[in-house]
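Just dropping this structure here.
Every protein chain of the complex appears in place save one, which is left out.
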C-alpha cells in the first residue's frame, strides 16, 4: 500500500527502504532535498513540501511523521491536521510523550482524522532486523495500516515461539502489537525504554565490579585480573543473562576492552524520565529504573553540589578526623 | 575422559548425562542410592561412598562436587582432600563463596591437589542448552579437564559470532572460560548472578508500571488497559530489551497473565549478597544491583518495622493531618 | 493587623489562635459552623460565607486559604479572585503544587490581586513551636504581611544563632523567608518534604537494622538484643544524628518499642512525588529521596506484581533449585 513519510533521517529513511523493498509505495518529504533525492532514487515519489506530500497521497491518506520528538513533531502534526481530511491517518513514529498523543488524538478526532502513535524499537538495526512496533490508535486505522506494520516488523525469524500462545493475537509474535487507543503505543515504548535503562545499568554495574576485581585496594591474594571481554562473550551462550544488550557489550569489549573511546558522559532521551513520572503517578516502586536514570544524570556532572555539601557537613562535625 | 561426580541432583545428574551422551565415563555418588541407580542405568559407574568413588577413579583423578553451597560442600571437599593425592583435581561446581575457594585451594595446594571452581549458569535448561561455565584454577588442571568443559558447554550454536574476536581465546564463544586462578570462576559467576537480579528487577518494575497503567488512581482518559503478555512477546523480536529472561517472562505471562500462582515471596541465593559485598569492598557504586536484592528482602516481609517507624514519626509531627 | 482565614482545621485554627494571642484580628470562615463558633469565642470575627468574609475585611484585604491542597483550594482561590479587588492579597498556606501557584498568580495579576504562597512546616506543633514559613510572592505583598509572618514564626527561640550570618536577611533566623516570586514558597516547602521523607527513611532503615541485630538468621555469638528505645534516646544528645525527627522517634519508642499500634501502611502526600518530578526535570540525581518515596509505595502493597514476576522468571530458569 501507499505511505507518506515525513522525515528521512536514519529511521525514516530505512523504514521507507524496507517498505519499498516489499513492494509498497511511498511519497517522501524532508527539509533536506538530498534526503528526498536519495529515496527517489530508491523508488519513492518525492515531495517538496508538506502540502505537496499531502496532495500526492491517495485517499484515504496515511502520513507517517518520523521526526525527533518535540516541537518539530508537534508543529508537523498540527500542519498535517489542517491539510488532511476525515478518514485520513496521521502516524507519529517518533518518541512523543503519551499525554501529547492523547491531546493530539482528541483534537484530530474532531475532524475525523485518525491519529496513530507507533513506538519503534530497533534503532539503526531495524532495516536488517525489522522494527519492533507498539501501536496506539483506533482499531479501524490500525487495521487499515496492517500491511505496512507487517512489512516493517521483524516477523517470527529464528526466535523460538513461546509455548502457550495459541489463540492469542498473532501480531505480537510477528513483532508488532496494537497496544490500545491513541497514546498506548508510546506509553508501552516509554516503559520499554525505562526497562532498557535498567538492564543497561545492571550490566554496567556488574562489569564495573568485574573490572575493579583487581583493585590495589583489595587485600593481596583476593584480587583477580579478569578478561571482561571474554566474560561478556561467554555469557552469550547458555547463561541466564544472555540478551541483545549483552551481545552489544561483547562487541564493544572485543574492540576495546578499556572503552577508552568513551568519555563516560551518558545522554538520556525523555522516555526514562517519563517512565519514572508514570511510576510515581501510579504509586509503583521503581528503584532500579530510577537508579539507572540517575546514574546517567550523575555521569554528566563533575564535582556535584550535593557532594560538596557532604564535604561541608563533614568538615562541620570534624569528619576529617577519625573517629567521627 | 573420566569424571567422578558427587551430588546427583538436577544439576549434577544432568551434567553426567550430558557427559555420558558424548562418550565420557563417570563414577557417581549421592547420599540417595536411587539417584545413583538412575545414572548407573544411564551408563555411569556407581559408588556407595566417597571412599568408593575415589577408589574407582583412575589416576590422576578428577572429582566434581555438585552440592548445595555451604556446609555440605565444605565437608565433602575436606573429605576428598584426605582421600585424594597429589595431581588429583577437586572441582566445586556449586555456588561457593569465592573466599572459601581461596582458602580451600591454598589448603589443597599444600598436598599437591588442584582445586578448580566452576560457576555454572543454565539451571535446568543446561542439559538441552549446555552449561555456561566460568572456571577458576591453575592452568594445568583446567587444561586437563578441557574435554569435559568442551562437552558441557553450549558451543557456538545459532548465536551469531561477535565480530572482532579473531585471535582471542576461542573457549569464550564455546560457552566456557578459564577466568583466572582458584576463586575466579565463582567470583565471575557471583557477579553474573548479581547482574541477573538487576535485569530481573528492571523487567519486574517495568511490567509493574504497565500493569498499573489502568489504575483507577490515574485521571480518567489517561488510563490504558494493556495486554502485558502480548507486550512481553512483541519485545522478543527486534527490540532493544530482548533477552532470555524476557523469553521466560513471555512464557510465564502466556500461561497466566495475573501470575496468581505466585505468592510474591521471592527467595535469593547468596550470590546477590556477595556481589554487593564485593562492590562495597571495591568502592564501586551498585545502586541497581542493591535495589534488586533489597526488593527481594522486602518481598518477604509484611508490615516491616521500618514502615511502622515511619508511621510513628508521622503521627508524632501530626502527619496524618494535611498540610504537613 | 487583620487577616481573613478560610479553613479552620487544625492548621488554620491554630494559626488564628496564635495571631489573636499576639493582638492581631481575624475574620474567619469554615464550612463547619462549629469551627467558626469556636474561634469567635477565642476572639475572631465569624463569617458565614466567602462573600461575608470578604465583605468584613478592611481594604486592602488579606485572605489566607488553609485547606487541603487540590480541588477545594483551587475553587476557593478562584472564588476569592472574583470577590476581591486590586491590591488585595490572597494567601495559599496549604501544600499546593508550585506550578498551580504560577498559573493562579498570573491570572490574579491581571486583576491587580496579589497571590502569596506560603509553605508551612510544623504541623500540629506549630501553635506551640511556631510555624516555619517559606513564602513566595511579590515583595510588596509579602512585605505588607510581615507582621503576620513575624507573629506566626517561631522566632530565635533557644536555637543557637548561626555564625557568619551577620548582614543577611534577618527573617530567616526568625523562622520565615521570602523565597522568591509566587510559587517559590511552595517549591521550597516541596523540597523540604522531599528531604523529610529521606531523613525519615534513613532512620527507619537504621532502626530496622538494629531491630534485626538479634535475628536467628545470624550466626550464634554475633547477635545483639538491643534496646532501640534507649538507642534513640542516647543519640538525642551529642551525636551527629540528633534531630527533631529523632526526638519523635524516641518518644514513639518510649511508648511502644514494638510499634505494634502501627500497621506499616505509610501514606504519602504529594510533595515527595513532586520533588522527584522536579529532580527529574532538573537532571539532578536523587536516589535517596526516590528510595524513600518508593518505600512508602511498597509499604502499601502485599504480594506486588513485580515480585510475582520475579518468581515466575525464577521458576522459568529453574531458580528454585540450587545452584542456579
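Letters are used for the chains, namely A, B and C, taken in the order the chains are written, and counting of residues starts over at 1 for each.
To be clear about the criterion, a residue touches a chain if its C-beta (ideal position, glycine included) is under 8 Å from a C-beta of that chain, and two chains touch if they have at least 3 such contacts.
Being a predicted model, the structure only gives us computed values, none of them experimental.
The chain not shown here makes contact, within the complete complex, with A, B, C. When you scan C:9, C:60 or C:155 for touch with the missing chain, the hit is C:155.
When you scan A:33, A:68 or A:170 for touch with the missing chain, the hit is A:68. Touch with the chain omitted from the figure is made, among A:30, A:173, A:205 or A:233, by A:205. Contact with the omitted chain, checked across A:2, A:25, A:222 or A:304, is made by A:304.
Interface residues of chain B facing the missing partner chain: 240, 273, 276-277, 280-281, 283-287, 290-291, 293-295, 297-298, 300, 304, 306, 317, 324. Seen from chain A, the chain kept out of the figure touches residues 9-11, 68-69, 93-95, 120-121, 123-125, 193, 196, 200-201, 203-205, 207-208, 211-212, 244-245, 248-249, 251-253, 259, 261-267, 269, 271, 287, 291, 295-296, 298-299, 302-324.
Listed for chain C, the residues touching the missing chain in the whole complex are 99, 102, 121-123, 125-126, 129-134, 153-160, 162-165, 168-169, 171-177, 179-181, 183-184, 187-188, 191-199, 201-203, 205-206, 208-210, 212-213, 215, 217-218, 221-222, 224-227, 229-231, 233-247, 250-251, 254-255, 275, 278-279, 281-289, 291-292, 294-295.
We take it that only the chains that are shown with their structure count from here on.
Chain contact topology: the protein chains form a complete graph, every chain touching every other one. Of all chains displayed, A has the C-alpha centre closest to the centre of the whole protein C-alpha set. Although chain A and chain C carry the same sequence, what matters here is overlap: shared residue numbers make up over half of all numbers found at their interface.
For the pair chain A and chain B, the CA-based superposition corresponds to a rotation of 180 degrees in steps of 5.
Distance between chain B and chain C, defined via averaged C-alpha coordinates, is recorded as 47 Å. Averaged Cα coordinates give chain A a centre that lies 31 Å from the centre of chain B.
For chain A, the set of residues that touch two or more other chains comprises 240, 281, 283-287, 291, 294-295.
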